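All remarks here apply to the structure that follows.
With one protein chain removed, the remaining protein chains of the complex are shown where they sit.
== chain A ==
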Amino acid sequence: MMDSFFQRSLEDIIKGLRLCPPGTEPTFIAKSLDDIRREIKSSDRSTKATALQKLTYLHSIHGVDMSWAAFHSVELASSSTHSHKRIAFLSASLSFNPSSTDVILLLTHQLRKDLSSSNAHDVSLALSTLSSICNPDLCRDLTPELFTLLGSSKFFVRKKAIAVVLRVFEEYPDAVRVCFKRIVENLETSDMGILSAVVELLCELTVKEPRSYLPLAPEFYKILVDSRNNWVLIKVLKIFAKLIPLEPRLGKRVVEPICEHLRRMGAKSLAFECVRMIVTSLSEHESALRLAVGTVREFLLDDDPNLKYLGLQALAIVAQKHMWAVLENKELVVKALSDVDPNIKLEALRLVMSTVSADNVMDICTILISHALKSDPEFCNEILGCIFLTCSRNFYEVIFDFEWYVSFLGEMARIPYCQKGTEIETQLVDIGMRVKDARLELVSVARDLVIDPALLGNPFVHGVLAAAAWISGEYVNLSRNPFELMEALLQPRTSLLTPSVRSVYIQSAFKVLMFCIYSYVKLDGDDTSYPSGLTESVSERDLGRSFATVGSESLSDSELDNENVVITGGQPPSFSSRKQHLTEESIMGLINLAETNLGPLSGSDEVEIQDRASNVLGFIKLVKPKLHGCLDQSRGDIMKDELKAPEMIKLIYDLFSEELGPVSLNAQERVPLPDGLALKENLGDLEAICGDVEFSLPMSFSLVKPQMAAQDSAHVLECPSKEVCEPSSESTSLLAEHRKRHGLYYLPPEDKEVVDKDYQPTREPKGKAIDATEDLVKLTEPFFVKKKSNRVKPRPVVVKLDDVEEANVLVEKHEFKPDLLSGAVQEVLLGNEATASSSRKSSNKSNNDITNTAESSQASFVGSGRRKHHTHGKGRTNRTSGKEKEERSHKDEHKRDSRDHKHKSRQRAEGTLNVDVQSSVIPDFLL
């Protein structure tokens, strides 16, 4: 009594929290929690209720844990006072975790009691609670009560029961068999609340697995035509959107009513749903699509940002199949790109990107980039990201002009706030490897990037620079001027780069240097054969040839001698210009440049940089002194020991000349399997044997193992009487080994020869070693025997198999669940008709004259499908207006649609004979 008198109410707590000075809230909550913990144990119901109420509030708004109080909720739920019960059930539905709160099961009885209570409010409270806390156990136990409620005369109870059923079906598919029939019956109701709940339930179910609900299409059609409730119509439209792809003939039926709804232009929500429905599922109906696109245009023109956003979404769906719809609204879409709302801009961008094709990619990119430059950095990056993604899609499917794209990528990298460096980087390198024709342009783009000192200061570009540097190094043979590349790669500002990028720079510098020296040496060597005056003209002539061939044959063979390509076929213009630079002084200058710039780096803290710098320096050290000699040699003074210089250079150059290309994901699979490599052999088995044996036995012994592993299973089969008791594989194999050694004490196996033949070859060469180890084996034998007896478990292989099987079963069970639901639904839909038919058959025959022909032709079909027909007939008897009659004929046709489906499947199952009847009948009905 005192407790309740001094107890603070929920209102006190809320007021207290509001008055809390900032920062003291947690203390206040903690203090209140202490009170609650005390009060909640009170035997006085109302004290307990208030405590629970406060706790629920703190839980829901302030995130206080209340899992410890679960039992108190259960306790209070049994109160006879409705308000206490409410508090208890609210706390339960807000805080219980259906899968882990174990006291939920204690609620079963209380819920059952409340579900069958005469007080409708108690019932509805229990239903609400059940919907949020139900788990499979609860569902199973309460399904009978739910079934009763599905037929309740109180509409607002029935409606809630229907809404709960969705959760119940998910948790406990067996409930479908009990409840589904009643649910379908509720489709005929006149009460909007119930209809809305049923349609919503079926909509959720249809979205998950549409096929099972095809037989209900006639009912849905009726709602589509009759209902004036937007919410219900929206849901029915969603259902049809799922059914039509399965049964395209439905589309012809529903397209007119949908257009009717759209023309009426009532609520925007319904109009939008119609549009979405048409563009997703009815896009082949030209007039409907025109109407929908017209509505979309209205949306786009509207000032309401919501409509604009949705209009763009709808347009994006149309765009997949009907580009004209986008083109018609092009200016609106482009306008949306500069909307104030980032979400609308993004939606417009997605739409634009979805229209990209090989023909328009350049235009679109140009437009988008001009937008990107005008807009805020965030959206600019969004645009860039979209462009890169779209252009690279499916191996650059939309790009035809790679020169354009490559230079485009280069430009993008220069946009000041571009944060898409990684994408550009990957694509540059990727294109380099994949698209040989683009390399020339790529190299010049890379050169421009590498050579620009301003870019080095921007950390976002570093990735791009790394790619550019790599390209400059890898394809240096296409470069116009390797010398300036070298200078760029070694410029002092490269110290601004991150170590990983810088090491790429050094490695590229290495490649460039190598190339220059090599060309120089090569050139000098060739001088004798090439009269100097001719080189120019030869290269001029080669120009035409090389361009003609470069696409078809030139580089396709990665083993192709790169030097040829470079010096003759490669790129004569650059070659000729390069040639002018290739003098001894320039080469020496290059080497000195590298030496001075990389010298200090050989002591760098970064291993990668140090490593690569040392590589270059080492190479220089090796080559530098020999260059003079090499020159001499080319002049004709052939000295034997110095002949090596160009050869060495060539060797190192060749190291880099092998072309790098993209590697297929399944390249490994294409490697031919060498003979004698048994990949399928179970090595785990082998390991178990060797692992145990090796530590006690010398090597020679374990060498024999593989054969034994193959044999031991055979042995088990051969002499089960002897070896059936040997459970572990290593003991079996040891036994086999023993038998082999002391064969004369064993009974001869039936196929002894085979065994002998198999063992002989391995044994003979090792004979001596084995003899030497025989004693050891004998010594260790008792040890093994002991071990064998310890290992009474089944062999590893067997265990594995068991594991696999078990896993399979589990997986199957798991996957089976959704099937269970739809299977149950189908069963009920068919069964439903079957039971309904008997009572309604007679009443229907009379008013079904329109469909009499259909009846007779389908009479040969088995019961349920036909009876279903009657069920609908009954529904129809109540309604007799003229309009209805027309409708009825529609409906009947529908029914046949759906029924055909069922029949088809059933016929297949039963293997009956009516195939020709059916095939002749269906088209008449449907067209």
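Methods note: a residue touches a chain if its C-beta (ideal position, glycine included) is under 8 Å from a C-beta of that chain, and two chains touch if they have at least 3 such contacts; residues count from 1.
The working rule: contacts and distances are computed from a predicted model.
Asks: Out of "Serine/threonine-protein phosphatase 2A 55 kDa regulatory subunit B", "Histidine-containing phosphotransfer protein", "RecA family profile 1 domain-containing protein" or "AP complex subunit sigma", flag the one the UniProt entry gives for the chain missing from this complex.
Replies: Options "Serine/threonine-protein phosphatase 2A 55 kDa regulatory subunit B", "Histidine-containing phosphotransfer protein", "RecA family profile 1 domain-containing protein" or "AP complex subunit sigma" considered; the missing chain's recorded name is "AP complex subunit sigma".
Asks: Touch as defined at the start, partner being the missing chain; which of A:Ser43, A:Ser80, A:Ser99 or A:Ser190 qualifies?
Replies: Of the candidates A:Ser43, A:Ser80, A:Ser99 or A:Ser190, A:Ser99 is in touch with the missing chain.
Asks: Hey, which of A:Cys20, A:Leu33, A:Val103 or A:Ala267 is the one touching the hidden chain?
Replies: Considering the complete complex, A:Ala267 is the one touching the chain left out.
Asks: Touching the absent chain in the whole complex: find that residue among A:Thr148, A:Ser287 or A:Asn306.
Replies: Only one of A:Thr148, A:Ser287 or A:Asn306 touches the chain omitted from view, namely A:Asn306.
Asks: Pick out which of A:Phe28, A:Phe147 or A:Trp231 touches the chain that's been left out of the picture.
Replies: Considering all chains, including the one not shown, the answer is A:Trp231.
Asks: Which candidate, A:Ser78, A:Thr108, A:Ser131 or A:Asn615, sits in contact with the chain we can't see?
Replies: A:Ser131
Asks: Residues on chain A that touch the omitted chain in the whole complex?
Replies: Touch set of chain A with respect to the missing chain: 11, 14, 53, 57, 60-61, 63, 65, 82-83, 86-87, 90, 94, 96-99, 121, 124, 127-128, 131-132, 156, 159-160, 162-164, 166-167, 192-193, 196-197, 200-201, 204, 207, 229-231, 234, 238, 267-269, 272-273, 276, 305-306, 308-310, 340-344.
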